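Okay, structure first, notes after.
With one protein chain withheld, the remaining protein chains of the complex are depicted in position.
Chain lettering (A and B) follows the sequence in which the chains are written, and residue indices restart at 1 in each chain.
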Amino acid sequence: MTAVQALREGALAALVAVALAVPMLGLKLEHGVGGLSVHGRWEFLLLAAAIVGLGRGLMVCAGTSGIFEGLWRGRGGKAAAPGQTLWQRHWGYAALAALIAAIALPFMPFADRYVVDTATQVLIYVLLGWGLNIVVGLAGLLDLGYVAFYAVGAYSFALLGTEFGFGFWMCLPLAGVFAASFGILLGYPVLRLRGDYLAIVTLGFGEIVRVVLVNWVDFSGGPNGVTGVPRPTLFGLEFTKRVGDGTAFHDYFGIDYSGQYRIIFLYFIILGIALLTNFFVLRIRKLPLGRAWEALREDEIACRALGINPVNTKLSAFALGAMFGGFAGSFFATRSGFISPESFTFIESAIILAIVVLGGMGSQIGVVLAAAAIILLPEFLREFSEFRMLAFGSAMVLIMIWKPRGLLSRRQPTIRLAGREAPP
Amino acid sequence: MAYFLQQLINGVTLGSIYGLIAIGYTMVYGIIGMINFAHGEIYMIGAFVAIISFTILGAAGITWVPLALLLVLVVTMLFTALYGWTVERVAYRPLRGSQRLAALISAIGMSLALQNYVLLSQGAGVKAISPIIEGRFDVYEADNFLVTLSYIQIFIVILTVVLMAAFASLISGTSLGRAQRACEQDRTMATLLGIDVDRTISLTFVMGAALAAVAGVMVTLYYGVIDFFMGFIAGLKAFTAAVLGGIGSLPGAMLGGMLLGMVEAFWSGYFTVEYKDVAAFGILVLVLIFRPSGLLGRPEIEKV
Partner (left out) sequence: MSVLLTVEHLTMRFGGLVAIDDLSFIAEPEQITAIIGPNGAGKTTVFNCLTGFYKPSVGRLALRGHGDETYLLERMDGFRSARAGIARTFQNIRLFPAMSVLENLVVAQHNALMRASAFSIAGLLGLPAYRAAEDEAIELARHWLERVGLVEHADRGASELPYGAQRRLEIARAMCTRPVLLCLDEPAAGLNPRESAELNQLLLNIRDEQQIGILLIEHDMNVVMGISDHIVVLDYGKLIADGDPATVRADPAVIRAYLGETEEGAA
């Protein structure tokens, strides 16, 4: 009877879809000569009905057979550990391949300025994703205002450079420290709050930071932002065509100037920091702090009963996540040499959250893939780029319904008893 | 004094709008224990439907204001209620047993999706409509300042009061209201007693959406200008209002809305306009830190 059920559910869903679509899709507001007018676009209604109806019908069919689950599990032989997916058995190779590809990228023949720059952008989002992953994925704290730390990092980096004349290598760690401190400042009063409330408060904080940046012109330059952000140097060698006092990179090495060098250099710096971040996160998951984060996410009350201080543990997650966000902000600032409050809206927080959610909360590789997808897909699918946020939002809902722990994660224990020798 | 009075009038009007939206948040939070992040977008959709309906009515030649208002209210409430129902069915019901985080993320995803849905279907530009209810009373003049009370402001406040009264009696008097309160307190027990929990929850969402729709109509009439992003800020503030008044409490939502509206009006009037949103968020943070149960709410005791 599944066919009949599928048909019926499909038809019902199509009906609802049409009703919903009438005001928004079916009618369009236009500002005409005489004022506002409304035009009909009835084709869309048909489209909506078809897509939704078919989709729902298929869902009902697929739900009764287990095809999706089977596909996902992969054809596992006896060698597979219980519950492991295809992906999990081979991820080591994938990671190595990705690393090699990343290092080799700038030297590839097709790698022009644009490619490396885009890769840099992906890496910035990977850093942001890993940072938020600590807060949301590991510690289970829903932070909707992560963009605030991104902004604090970017602005402290920029202002330390322009106001105090510090160089790149001085500003970077300081920006991280500022962001982490901000994380502690923000976190301390609110980390006692329950999930939903924490989410809204952090959202509010993100907005407050943005509003302050826009309006406190003396401090932040207001909507005009900050220019002249410090650029990376290699042991004092600068990457500009002509330098004031110092030596230029190309002069030192006796090669022609190319704008590429700075871009490639920045790319490798970010790649290096990203790898360090990855190492840090993977290590800390095996340490008491990382485990405490995950335990807190699972059951805070049990944690308290075990003597774990929830506030301090949450604060550490917040602060470390903020620090990485601050680093990412610094890279963002130095990449374009200019920042303004426009880049630090709630949408950014939402995108970073989407990266963490889609990639699998707690999964490092997942974040990389999600960040790559989120940055690269719109580049390849230019015509569809305006559908980007709609796709993310819908994807977040779908992923939560289908696989609440994200596409790629099925947590593996960080410590095993098997294989350890028992004491004599 | 005159200026003060004007801010007061503005504040009460604004507060009514916030209160109507806040009720949606508080009812949903009361019954399923989560924040409906998409509620702000429901309100925004209500405003869009309202503006579309007004435009159509205008083009169709129905210009007698009371009739147009009635029609628009009904139509907007219907469509918005349907959206509210769909959001619950699609994004929240499947996650009812899951971890908190999953439901929250789904809600945020829904909010994003709705915002962009409207952005894509109606365009990013602001939509403006010529005033429909015009006219006002000149109430009081002093210090070179004229205090006015516009018809639309009166309409908003009166409609809000009427709706509040209707809702209060609905909640306390009818079986639906009883079912709601039962579900709020103990969902499992309610199921065992034969209450259709799914239906009760759906109806809660629908009612909240309907009220948000009314707020959307009001805003369209009051400001005459809407855009796809208005739900975000309004939603945040309305949630602040709900928390301020005590989440889960209907009179609390209204009270919170009023207070917030007044704070915002006075802040803009006497300090700066740019930071008025910051003032609202500041209140949210302070309330959640110092008195999370709000003004009229009962402190929640953790069941360990």
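Observations
Throughout what follows, contacts are C-beta pairs under 8 Å (C-beta built on N, C-alpha and C of every residue); 3 or more make two chains touch, one makes a residue touch a chain.
What you see is a predicted model; the values in this text were computed from it and never measured.
Interface note: of A:Glu43, A:Asp299, A:Glu342 or A:Glu386, the residue touching the hidden chain in the full complex is A:Asp299. Check A:Leu266, A:Ile284 or A:Ile355 against the missing chain and you find that the one touching it is A:Ile284. For subunit A, the residues touching the chain absent from view are 280, 283-284, 286-292, 294-295, 298-299, 301-310, 411, 413-418, 420, 422-423.
FYI, only the chains that are shown with their structure count from here on.
Taking each chain's centre as the average of its CA atoms, subunit A and subunit B sit 31 Å apart. Looking at the complex, you find that subunit B touches subunit A at residues 29, 34-35, 45, 48-49, 51-52, 55-56, 59, 79, 82-83, 86, 90-91, 94-95, 98-106, 108-123, 125, 127-130, 232, 236, 239-240, 243, 274-275, 277-278, 281-282, 284-285, 288-289, 292, 302, 304. Partner subunit B is touched in their complex by these residues of subunit A: 16, 19-20, 22-25, 27-29, 31, 35-38, 44, 136, 140, 142, 144, 189-190, 193, 195-197, 199-201, 203-205, 207-208, 211-212, 214-215, 297, 301, 346, 350, 353-354, 357, 361, 386-387, 389-390, 392-397, 400-401, 404.
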